[in-house]
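With one protein chain removed, the remaining protein chains of the complex are shown where they sit.
This part shows chain A:
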Amino acid sequence: MITRMISQSWRRNPRQKLLTVLTVFLAASLLSALMTVSIDIGDKMAREMKSYGANILIEPAEQAAMPALMGDDDNPLAVKSTLDEKDLPAIMGIFWRNNILGFAPLLDGKIQLDGHNVHLIGTFFDQNIPVPDEPEYRTGQKTISPYWQVTGTWPDDTKPELLAGAQLAKQNNWQPGTNLTISGQAVTITGILSSGSDEENAIIAPLKLAQQWLGLEGKVHAAKVSALTVPENELSKKAIQNPDALDAETYDRWYCTAYVSSISHQLEESIPGIVARPIWQVAASEGVIIDKIQWLLVMATLAALLAAAMGVASLMTSIFMERSKEIGLMKALGAHNWMIGLLFYAEAVLSSLIGGLVGCLAGWSIAQFIGWQLFGEPLQFSWIVVPSVLVISIIIAVIGTWFPARRITRLYPVEALYGRS
């Protein structure tokens, strides 16, 4: 009986049903688009924020690096400990290796150049490092320090080429293309680097050359790692203080989440004799920004949900009023209140299912549009969106019906049929 009534109702007044479906469709596409964006925005923004540079520093365990600005003469710890260069590929062997965007070693020292002491930094620019599963893997400063501004071109790691810091270059009147002789070897400055920090006072050379000049073959002083992380929270703060104090389950949860602290911890596990520390300037600040953006989107989604629910509820109410004559007739023919209610709820659920499903599709395309516009790549699809949007659509349709449906009881058939509603 009820199926027949519903199908009759759909056939007789398709426009009215279409309007309901359209409303739910609009609401559902809005919600599913916003949900898809909110879910993936953390990852996407984290990638954007990687322009702030590396967020983990790896140093030898007994090492205590001194600030470069002090000059080595004042340095109470002039002898620096080193790491083995061959240990570095192990960075890409940890559980969260897919979250590691890149790394670069650092080797500091002083070299003689025209009778002056000059600060030398050895590193990778864009070096090929064969790592497990990926023999073509390339990494270096180009990946992890996108904020480095190079006038000229980046040096080739395999050639005797180097970068000169802007301040040093100005003092010595070096240009891209200037040739120098360091330790008897002819090298070319291919670019001038401005970064706003200590590198501006130094020569930056490929690691191999720097090791040769400083007599530290196969050694590095530190490495910087750029990793995609999730914002810190209570759990990770507790873990930083003392990972051993966590119980097994919380420890697993911490270990298997891409916090900057758990990635550092795994780096320490996989490379012997190192300390991996978050560079809090980058790590902490990223978290704050991404948190804010996520909150903003959640609030916007809630606001949209409110509008959508309001739209559906008001449409349901006006449709109900439009059909008061029909309700009056059903009542006059002896229908119970609950039967009429059931009919209305069933129709609402049916419309919201159709609208919700189509809305999911539309919302998905809107989210893709946003992804392409902003980040130049699609947003990740998460299955959770489809059932949630369907459930929410049904809930708002049912709530929207509930308001007018309360009036079924109060409706007098005579009044309705006579035309005074």
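Keep this in mind: a residue touches a chain if its C-beta (ideal position, glycine included) is under 8 Å from a C-beta of that chain, and two chains touch if they have at least 3 such contacts; residues count from 1.
Operating definition for what follows: contacts and distances are computed from a predicted model.
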Protein name as given in UniProt for the chain not displayed, "FtsX-like permease family protein", "Pyrroloquinoline quinone-dependent dehydrogenase", "ATP synthase subunit b" or "ABC-2 type transport system ATP-binding protein": "FtsX-like permease family protein"
Selected from A:Met5, A:Leu235 or A:Ala304 as touching the chain missing from the view: A:Ala304
Listed residues A:Met5, A:Leu22 or A:Ala90, member touching the removed chain: A:Leu22
Omitted-chain contact residue, chosen from A:Leu57, A:Ile129 or A:Ala169: A:Leu57
Sites on chain A contacted by the missing partner chain, in the whole complex: 15-16, 19, 22-23, 26-27, 29-30, 33-34, 37, 41, 45, 48-49, 51-53, 56-57, 64-71, 74, 76, 145, 147-149, 167, 194-197, 200, 240, 277-285, 288-289, 292-293, 295-297, 299-300, 303-304, 306-308, 310-315, 317-319, 321-322, 366, 370, 373-375
